[in-house]
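Comments concern the structure below.
All protein chains of the complex are present and in place, except for one that has been dropped.
So, subunit A:
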Amino acid sequence: MTSQTTQTEPIILEMRSITKEFPGVKALANVNLRVKAGEIHAICGENGAGKSTLMKVLSGVYPYGSYDGEIVYQGEVQQFKDIRASEHAGIVIIHQELALIPELSIMENIFLGNEPTKRGIIDWSEARLRSLDLLARVGLREDPDTPVKEIGVGKQQLVEIAKALNKSVKILILDEPTAALNESDSQHLLDLMLGLKAKGITSIIISHKLNEIEQIADSITIIRDGKSIETLNVKADGVDEDRIIKGMVGRTLESRFPDHTPKIGEVFFEVKDWTVGHPNVQDRLVCKNSSFFVRRGEIVGFAGLMGAGRTELARSVFGRSYGRFIDGHIYKDGKEVTLKSVRQAIDAGLGYVTEDRKSLGLNLLDDIKTTTVAANLRKISRHSVVDPNQEFTVAEQYRKSLRTKTPSVEEGVAKLSGGNQQKVVLAKWMFTDPDLLILDEPTRGIDVGAKYEIYGIIQQLANQGKGVIVISSELPELLGLSDRIYTIFEGTVTGVLDKDEASQENLMKLMTSNPNRKAA
């Protein structure tokens, strides 16, 4: 198939001015998407731009009626009320987290919910024949009776695609299909997508890996802040990575940060050659030879796309609370330290505010004062008996100094808004008096006003001579806050930029490729 014929192909799918609102937030605003039959169409955008939401609208996860705008598919307006309806029409979505059942065999997974039957009884011989054929089409050489848990993630992805092909798919949507794959598996998957294209199957791919998109996509639609910005024709427009990045980040930096003059001291915390394995998957590394350092009074940014290994790096340094430690050294104040547990890390002067406030950061059953002292009970205890008066006093101090909006510190944390919850979590870690505080997505789900206050708190901590690491998906936030920014890609620190030399473009470049491996 040549590029000329592709251009004359009819439009198979058109999403017209899709608007999707959640209470208080407009996730999508008048998004348009036109996909030609038989092409590979990429959707690019920063974390939170609305890519996944758009695909959920398309696949019926958000049913017709819960959004505005219309979906025209094969010339007809569609009103999918659930995933089954969209799948029935031939639109199949493969999510980032695979929807396979590990205990079942490849064959059982392929036919799950779609079992071939003869008089109401599953016809396994028919299923076997068809699964052999499907596995051949996706290039997976495995016995269909192998349990899915025994094959690697790359092969599992192929099983998902085989499952989709079985449903006579016309549009295959892949959400970050290579995020969890190694390079050879990724390449195999990309080749398979080109093969499917040759057979006339249309694909929509969401990926942060721009080199892959450049390699296989025919068109690219860029989404930013819930709006569709532009659609690029890869061959005709001569699109390269830089062009895509420009579209993705092209927003102006607002001055949303309190004034701050850094007072940076000497290096006091350093991590060298940090290598950590995935907690469940053998041989998969989440951090590879990462090294970084923090100076006193410095705010250090960690930039990286979702799944790049930022959180994994931070948590594994914080008392090995994630993954399998393989190798690496931590130096604090010039001396090597071994932090095998969270307790040791806290005692050594580290603090870590999690990305996922509700499921990892807070006990939602607790009240504010209990939460505030939770990481440093010893300080308000004598002979391991907690002094409730001190507890109250401490919580009250932080309530005042951080201006937490609550009627009293006896209030449950579940009742607070996101910004105030985050202040309580910050109070909890400030009370441990850390030398280095790691903040993972400290402003996620927080409104602008509260963000400003949180930035102020972070700067205050730095002014006290503490080191602060801020992990964030929002580049403007990192640029506005950090004195220095490390970029992380596929578990490796790929570069470090000073505040003055960093820009969204050069950060994004380092976040989507490893310059040290450019030769490969």
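Note that in this section a contact is a pair of C-beta atoms (placed from the backbone, for glycine too) under 8 Å apart; a residue touches a chain by one contact, two chains touch by 3 or more; residues count from 1.
The rule is simple: contacts and distances are computed from a predicted model.
The listed options are "Xylose transport system permease protein XylH", "Cell wall polymerase", "Phenylalanine--tRNA ligase alpha subunit" or "Fe-S-cluster-containing dehydrogenase component", and the UniProt record of the chain not shown names that protein "Xylose transport system permease protein XylH". Contact with the chain that does not appear here is found for just one residue of A:R84, A:K263 or A:K358, A:K358.
Within the full complex, the residue among A:I326, A:V342 or A:V496 touching the omitted chain is A:V342. Set against the missing chain, the residues A:Q74, A:S381, A:Q460 or A:S503 yield one that touches it, A:S381.
Contact residues of subunit A toward the unshown chain are 22-25, 27, 47-53, 56, 318-319, 321, 341-343, 345-346, 352, 354, 357-366, 370, 374-375, 377-378, 381, 384-386, 388-389, 392-393, 396, 408, 410, 412, 414-419, 421, 428, 444-447.
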